[in-house]
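Only a single protein chain was left out; the remaining protein chains are all shown in position.
Right, chain A next:
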Amino acid sequence: MSKLRFLAAGTALALLAAGTTAQAGATLDSVKQKGHVQCGVSTGIPGFSSADDKGNWTGIDVDVCRAVAAAVLGDANAVKYTPLTAKERLTALQSGEIDMLSRNTTWTATRDTSLGINFTGVNYYDGQGFLVSKNLGVKSALELNGASVCIQSGTTTELNLSDYFRAKKMEFQPVVFDTSDQTIKGFEAGRCDVLTSDQSQLYALRIKLADPNSAMVLPEVISKEPLGPVVRQGDDQWFNVVKWTLFALVNAEELGITSANVDGMRTGTDPNVKRLLGTEGDIGVGMGLTNDWAYNIVKQVGNYGEMFERNVGKGSPLGIERGLNALWTNGGLQYAPPIR
């Protein structure tokens, strides 16, 4: 498996070496021409992106891919998925193996500025936490001095962890795995006392345990982890499409447009709604799409709130509170520039 990974990295490099250079507009044109969006997702985190036994992908990150496909091609199902580990994801995007990456990837300065990629926004505000077995009797992360910590390699989590322990003058032994699946297996086998990851992932991994109630998430959140979709640098048109797809999802929730009422709203009189749904103005055409781009998104995928509840919120096994991910009007951080 890891040999395959190595091979994959090598192939990506070969693509980087032999591929043609990126040109503005090239990605949108190529997506329209091939008729699907090639979307990089995680190898399996329930609620974010995981495949069922029939190979159908679901999750909040998957829904972003589907929203982009709906906006560009009018069909939310016109997506092909590439499951990627944390280590492979950025190379896959840089080399053009995928059109966009929607895989709980933290927006950081280094990644945004020196790797030839652009973050298009935030579809989930997260923070790093700790999962421990209940029978350890630990109630706070400050009691973790000397613990073994299971962790996924090549993540910002790995860096935050060592920063946190150094700042608190505590020691730890890192046990580093390749995929989140192996990480939770190592935790379950007792190789480590603690599993650390973004809090959302901890809830997702916890339900993979044989007995989810045997483990608990500690209250401490030790970092900011703004997660969002990523595109290649140097293609502004495609960057705009993915960015505004994200904004359309949030604006739709703010305006009260859902997949159920979108047809009725379309014939209404609210100018904000009419601009978003394309019955007034030429915003879609200006982006290189059709004017019903946002209508297609909401009709086929729903608004941001629907997406959240369905995949990670109350309507899902994860049961995560909206918290920071509530709309700005409800005290959260989700805020989108206006459509006008």
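Here, a contact is a pair of C-beta atoms (placed from the backbone, for glycine too) under 8 Å apart; a residue touches a chain by one contact, two chains touch by 3 or more; residues count from 1.
In this section, contacts and distances are computed from a predicted model.
Think of the chain that is not pictured: of "FAD/FMN-containing dehydrogenase", "Sigma-70 family RNA polymerase sigma factor", "Phosphoribosylformylglycinamidine synthase subunit PurQ" or "Amino acid ABC transporter membrane protein 1 (PAAT family)", UniProt labels it "Amino acid ABC transporter membrane protein 1 (PAAT family)". Only one of A:G44, A:G74, A:G154 or A:G332 touches the absent chain when the whole complex is considered: A:G154.
Among A:E97, A:D126 or A:D193, only A:D193 touches the chain that is left out of the view. Of the listed positions A:G74, A:G127 or A:G234, the one in contact with the omitted chain in the full complex is A:G234.
Listed residues A:Y81, A:W107, A:F172 or A:Y203: the one in touch with the omitted chain is A:F172.
Touch with the chain omitted from the figure is made, among A:Q33, A:T110 or A:N213, by A:T110. Contact between chain A and the absent chain runs through residues 1-3, 5-6, 9-10, 12-13, 16-19, 21-22, 86-87, 90-91, 94, 110-111, 114-116, 136, 144-148, 153-155, 158-159, 161-163, 166, 172-178, 182, 185-186, 189-191, 193, 232-234.
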